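And then subunit A:
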Amino acid sequence: MSNNGMLKSSIARKVAMALSGLFLILFLGQHFFINSMSVVSPDTFNEISHFMGYNPVVQFVLQPILIFGVIFHFCMGLYLDYQNKKARPIKYVKNNGAANASWMSRNMVITGIVVLAFLGLHFYDFWVHEMNVKYINVQPEDPTRYYEELRQKFVDPVRVGIYVVSFVLLALHLLHGFMSSFQSIGFNNKYSRSLRGFAYAFAILVPAGFALIALYHHFTI
Partner candidate 1 sequence: MKLNLKIWRQKNAQDQGKMVDYAIDNVSPDMSFLEMLDVLNDDLIQKDQDPVAFDHDCREGICGMCSLYINGEAHGPDRGVTTCQLHMRKFKDGDTIFIEPFRAKAFPVIKDLAVNRSAFDRIQQAGGFISVNTSGNTLDANAIPIPKHDADRAFDAATCIGCGACVATCKNSSAMLFVSAKVSQFALLPQGRVEATDRVLNMVRQMDEEGFGNCTNTGACEVECPKGISLENIARMNREYLAASLK
Partner candidate 2 sequence: MALDSKIPAGSIDQKWTNYKNKINLVNPANKRNLDIIVVGTGLAGGSASATLAELGYNVKAFCFQDSPRRAHSIAAQGGINAAKNYMGDGDSVFRLFYDTVKGGDYRAREANVYRLAEVSTNIIDQCVAQGVPLAREYGGLLDNRSFGGTLVSRTFYAKGQTGQQLLLGAYSAMNRQIARGKIKMYARHEMLELVVIDGKARGIIARNLMTGAIERHSAHAVVIASGGYGNVFFLSTNAMGSNVTAAWKVHKKGAYFANPCYTQIHPTCIPVSGDHQSKLTLMSESLRNDGRIWVPKSLEDAKAIREGRKKPTQLSEEERDYYLERRYPAFGNLVPRDIASRAAKERCDAGYGVNKTGEAVYLDFASAIERYGKDQARIRHLDENNKELVLKLGKEVIAAKYGNLFQMYEKIVDENPYETPMMIYPAVHYTMGGVWVDYNLMTTIPGCFAIGEANFSDHGANRLGASALMQGLADGYFVLPYTIGDYLAPDIKLGKIPTDTPEFEEAEKSVRNQLEKFVSNKGTQPVDHFHRRLGKIMWDKVGMARNEKGLNEAIKEIAELREDFYKNVKVPGTLDSFNQELEKAMRVADFLELGELFAKDALHRNESCGGHFREEYQTPDGEALRDDENFAYVAAWEYKGKPADAVLHKEPLVYDNVKLVTRSYK
């Protein structure tokens, strides 16, 4: 970008936020696809999980990009919020935010932080565990262990509860974030209406799906 330094301008930062968000949405989509296999076909689930866990491209290229994407999206989000708060040093005594904007759009930081906290738990549950299995207490490759490990995680009702709540917040985050990304990259035209339909459906159905999968395992074990 010609005006020295990529993220020096507010619009560039917004675009970066949007692109990283869209990337994470893409990831979420494929994650959902894999998870749904755990309900449909445990074997397929094991197969894909093993592939994802041991394929070097996934492990050493895609995974770091994903981690970077999450951290970037999070840090940028907080930085933008810090800037935005600074832009109004004295708050309104009375502000009727609900009159002109959705709760989701006004509380992206809150929903974002909850989702992030959930990610922490999620990393602890699966990723840390994976790292442990693969690199620390190195154990032999077992392409069939994933399904059972997954089901074990959903025994604890508290954990399932946290999952469900987090996914509700993720849905709220997406309800604004998905469509907002398109606006940020300048996509607002006659196709936007259909796109909005898709984005809203994605924002509700995918998190709902994640939550249902967790509940399914919890209640069928």
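Basis for inclusion: all candidates are chains of the complex that A comes from, given by their letters.
The rule is short, and it goes like this: a residue touches a chain if its C-beta (ideal position, glycine included) is under 8 Å from a C-beta of that chain, and two chains touch if they have at least 3 such contacts; residues count from 1.
Note that the structure is a prediction, hence the values are computed from the model and not measured.
Student: Quickly now, which of 1 or 2 touches subunit A in the complex? Give its number.
Tutor: Of all the numbered candidates, the touching one is 1.
Student: Quick one: in the complex, what on subunit A touches candidate 1?
Tutor: Spelled out, the residues of subunit A in touch with candidate 1 are 1-3, 9-15, 80, 83-84, 86-97, 99-102, 105-106, 108, 176, 179-180, 183-189.
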